[in-house]
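The complex appears here without one of its protein chains, the remainder shown in place.
Right, chain A next:
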């Protein structure tokens, strides 16, 4: 195929295919990470509404560790 030996085709198509599968599996398995964003949003909203962050005030969306 493509004028190349079979072993070359298998390697140059097969290994990238493994990386694609790895990426998709990672994205699937990490779908729960959205919960982290929602928790941060809630904590930020609480901070913005005057709560004192007692129940787990969070990093700001900008990540610099405080109320935006």
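The working rule: a contact is a pair of C-beta atoms (placed from the backbone, for glycine too) under 8 Å apart; a residue touches a chain by one contact, two chains touch by 3 or more; residues count from 1.
Note that contacts and distances are computed from a predicted model.
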Notebook entry, point to check: What protein name does the UniProt record of the undisplayed chain give, "Ech hydrogenase subunit D", "ABC transporter permease", "Diguanylate cyclase" or "Sodium/proline symporter"?
Noted result: "Sodium/proline symporter"
Notebook entry, point to check: Which residue numbers on chain A touch the omitted chain?
Noted result: 2-5, 7-8, 11-12, 15-16, 18-20, 22-23, 26-27, 30-37, 39-40, 42-43, 47, 52-54, 56-67
